[in-house]
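Complex shown without one protein chain; remaining protein chains in place.
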Amino acid sequence: MNLEIILHAGIATGSVLLFAAIGEIFAERSGILNLGVEGMMLLGAMAGFGTSLATNNAWFGVSVAILAGGLLSLAHGLVTIQFQADQVVSGLSLTFLGTGLALVLGEGLTGETPPLLLDYNIPLLQSIPFLGPALFKEHGLLVYMGYIFTPLSWLFIHKTRPGMHLRAVGEKPAAADTVGVNVYGLRYLYTFVGGCFAGLAGAMISLSVSPGWYSTQTTSGQGWIAIALVIFAQWNPFRAALGGYLFGMLRRLILDLQGPRILLGFVNPLYINSNYSFFLIMIPYLLTIIALIFGSRAVARNKTGSPAALGIPYIRGERGQ
Amino acid sequence: MTPNPPAVEMKNIVIAFPGVLANDHVNLTLQEGEIHALLGENGAGKSTLMNALAGLYKPVSGTIRVKGDLVNFNSPRDAISKGIGMVHQHFMLVPTQTVTENILLGLKEPRFAMSLKKYDQKITELQEKYGLFVNPSTKIWQLSVGEQQRVEILKTLYRGADILILDEPTAVLSPREIGELMETMRSMTEQGKSIIFITHKLGEVVDIADRVTVLRKGVVTAEGESMKGVTKKDLAHRMVGREVVFTIERESHDLGDIVMEMENVSAINNRGLPALRNVSLNVRRGEILGIAGVGGNGQSELAEVITGLRDCTGRITIQGEVINNYPPIQAINHGVSHIPEDRTAVGTAPSLSLTDNTIMKGYRDKPIGDGWRINFQVANEHTRKLKNKYNILAPSIQTPAGKLSGGNLQKLILAREINSEPIFMVAMQPTRGLDVGAIEDIWALLLEQRQNGSAILLISEELDELFSLSDRIAVISEGRIMGIVESENADIDQIGMMMTGMQQERE
Partner (left out) sequence: MAMRLRIEQRVNVPKWLPPTTSIGSVVVAFLLGGVIFKIVGGKPLQALKFFFQAVFGNWAVFSDTMVKATPLIIIGVACAIAFKMRLWNIGAEGQFYAGAFGASMVVLVPLIPLDSPKVLIIVLMMVMGMIFGGIWGFIPGYLRAKYKVNEIITTLMLNYIIINWNNFWIFDQWSDRGFQMTATFDRVAWLPRLTDYAKEIKALSGVTLHLGVVFGLVAAIIVWWIFRYSRWGYEIKLIGDNPNAARYAGINISKNIILVMTFSGALAGLAGMSEISGVVHRLQESISPGYGFTGIIVAWLAKLNPFAIIPVSVLFAGLIVAGREIQPAGMSFLLQGIILFMLISSDVLLRYRIMIINTEEELA
């Protein structure tokens, strides 16, 4: 159990959660709750994998995955923004839709080997002791983009004018509307952005981090973990990224725990009976619940945590106070 | 020499909503540099008309001219570009952002990255020009209501508005702040701005308006009349079409024992700040105790600690039994009924039927409730009776409560609360947003309860209402009771001073 390896794997798998979570942060900051992330991720995974197979180009696959996620989220946007339907149910229906589409269109993809995304090393930085190999060696380009994307997102949301509008739309859309900010348009935009990143995250799984198409097992609930991560991160991209990496490390740790005969000086129970690994598999999901408990308590205490208008449809000029 | 065209000219405006004609061929003309009052009771159509001018609604028919040019607004942006700025009754400010950020919201500058120092400067200059001082880097939720209003006005001025629409600007201000606002308005018109202000308060119209337009049920009853020599009585007549009785008969009678007693009650509000400080009050049988004060000084919290919706320190008793710091059911079981401040968000369930709403407090007891069951036949019969008795207008008892008008909804709530034969009633803003007819009905109902021996705590921001109905009036300011006076001997200036925080003798 090598800490360096665990860190490396954590960064790789964690980047998937990073993109999905930050995408969802954008959507939720604008006031739209998108629970369809799991479906969009799965669709992105399948679309990326399938397109790469068909076109022999992994990056093409990534582009199509992004588009697929974005288009699916536009359906969510249409129903919640235009028709003012309940955002929770709409998100759920999109999970079904995305998953269904992915399963149907992805039939027969299991076992195929399309071109995958390549890993690269970053010169100089990779030589930093300990952190270097873990962070800057043998990662896909998307992981490196994740390093830059996180601070850029934070800067965008908190230090730019469009970011200010984004926050206003999610806090008090009426205020934004009366000064001429296009509330509906921005909500569509950021929902789309969220969907795109969910699709990207999916493609990252099937083309880079855990290559292959394994039906619903490809994502196995990571979309939901990403949504929980947003609450835990209190809508802050840095915390979301950190949480993602930690989760990734945990998953690697779980894998590693099953190997050695001796663990911490004792005989490893997992070595004796591999069925005990079922309990290990539970841990990420259990931890998600625990993270949610802490996140929800923080939100309840802070009051300035969740965007005030999250989940509430905006209707211009509502009568009757 | 041709005079300047009017700042705003609205002709034949028609605006309709499902089931109601809000504006019926309305005309309104605003001259440059004048303060024009748009007067009418609640529901007359004033806000609707101004919302159209501000670009939020599109009239079904009619024309709008701004400075002589015909305009067709599709959104607030269009109106802003023509120099129209609206300050809404409910502020359109983002609580978690600063003053500067709120003022800059929606504008093209700063281009992308924000360094706000430069803009803080600009805004401070603007403040000095018009006398509207607020610290630009504070967050909105930290400001007082009066300060927030200044931010709203600054917003419009920053965008180059020269036509300002103020919607019920004095509703949330203390008497001193109202005076300051009026000075600001005069100063702005002296600098060339034109102002329309919407109000239902006759006194203000007399004090500050140059001309007035009166709306009654969507129709203009006085168009752009000069205020010279016009009295409150004249205005009232135009507003309601008949002589308005400003006082109501309140028989004096002997008061009974103390029903509700609050001793040294303190509580904190949702933001963690103190809302009530060492409040001690009592109310007797057959008495109405009025609580006067500018909104936001602890009234909501006062109602909440009595009805079990908020915890507090100190003691609150009903007929000697402690009821504070228990869940709401404790208060309900002790005969406390509550007419909440917000009739739609708290007092009713909008998608459920009238019947479902009327049994909200009484469904546990016979004859409506019976162990595990609810006898809906009895409930429906009961609702029908209440509907007729209180004259609640609705298509049927199965109609979702959310479809009722404000007045009828309030009557529904009152019917429900009164019907439980309460020992003690907390009535918070019972006539807010209602037209004169409904107001008179509600007042009569409250006085009837008083006659029957109920003890009532009446919390209201309308001094007329408090004077008409209360036996005693307590004034609350920043969570403290500043003084309690007998309403017969009370003098409005004295009350006004207490509202702004000056302690008086207790009687």
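For clarity, chains are labelled A and B in written order, and residue numbers in each chain start from 1.
Everything below uses one rule, namely that a contact is a pair of C-beta atoms (placed from the backbone, for glycine too) under 8 Å apart; a residue touches a chain by one contact, two chains touch by 3 or more.
Since we're looking at a predicted model, the values are computed, not measured.
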| item | value |
| --- | --- |
| Among B:Val346, B:Leu393 or B:Ala444, residue touching the chain not depicted | B:Val346 |
| Of B:Pro175, B:Gly369, B:Gly453 or B:Gly496, the one touching the omitted chain in the full complex | B:Gly369 |
| Among A:Trp224, A:Tyr245 or A:Tyr314, the residue in touch with the chain that has been omitted | A:Trp224 |
| Residues in chain A touching the chain absent from view | 35, 39, 75, 78-79, 82-86, 88-90, 92-108, 215, 220-221, 224, 227-228, 231, 273, 275-276, 278-279, 281-282, 285-286, 288-289, 292-293, 296-297, 299-300 |
| Residue numbers in chain B that touch the chain omitted from display | 18-19, 60-61, 307-309, 327-329, 331-333, 338, 340, 345-352, 356, 359-361, 363-364, 369, 371-374, 376, 395, 399, 403 |
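Just so it is clear, only the chains that are shown with their structure count from here on.
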| item | value |
| --- | --- |
| Distance from the mean Cα position of chain B to that of chain A, given in whole angstrom | 45 |
| Chain A residues within the chain B interface of the complex | 159-162, 164-165, 167-168, 171-172, 174-181, 303-304, 308, 316-317, 319-321 |
| Chain A partner contacts - residues on chain B that touch it in the complex | 17, 51, 54, 56-57, 75-77, 80, 86, 88, 90-97, 101-102, 104-107, 109-114, 155, 159, 270-271, 344, 406, 433 |
